[in-house]
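As structure tokens, the structure follows; a few thoughts come after it.
Heads up, one of the protein chains got dropped from this complex, but the rest are sitting where they should.
Presenting chain A:
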């Protein structure tokens, strides 16, 4: 409860500083006042158009995240278990990780034009190396002594995978989701802004082109809130899953 009030106080201080900066500058084209922004935010997110845009961004985020996990996890397992595969494919993963989002842009636009595929692909590429390398770290973290014990007691391999491998990897999978969800929002918004046909990123672009800076702020705030909400939701689901698994 104490923490809750502290967080609330932190948010209040943030809004106060924002208000002071807006008052001091007195130019809403640079920093609109929080009251103005919140009003627009409330107005925007009660219109069907904005809700649709938020939904369009959300499904891209979820799709990119799902792809990164579904492809990154098996590849991470392979790279973790086989030194040969690790040495062979690590440069590729490192390059994908190092290439800036902007560099994929021309490739994406020439391949698919403006549309949903670009943001999903770019988001996926930014999440994929994290998923792979974190899974590799998880596999390397496996306690060899536990595997030796299981071998000695002739425990069936399916049970060993479920109890020892999965148990050891779960915290790493949780870490991937934890780190990725925030990243997925940011990258998806930027790519929607640059090459997406719809979504909140595209809405921010339109607001900017209309020099409607308070709307840019309101949309950004909306995206931040949605990002935090989805992060909290994923954490909640993960906690429940780990609890259920622990008592299975």
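The rule we apply is simple: contacts are C-beta pairs under 8 Å (C-beta built on N, C-alpha and C of every residue); 3 or more make two chains touch, one makes a residue touch a chain; residues count from 1.
Here is the rule we use: contacts and distances are computed from a predicted model.
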| item | value |
| --- | --- |
| From "NADH-quinone oxidoreductase subunit K", "NitT/TauT family transport system ATP-binding protein", "Cytochrome c-type biogenesis protein" or "ATP synthase subunit c", the hidden chain's UniProt protein name | "NitT/TauT family transport system ATP-binding protein" |
| Selected residue (touches chain absent from view) among A:155, A:205, A:221 or A:234 | A:155 |
| Identified contact with the non-displayed chain, of A:164, A:213 or A:226 | A:164 |
| Contacts of chain A with the absent chain, listed as residue ranges | 145-146, 148-155, 159, 163-164, 167, 170, 246 |
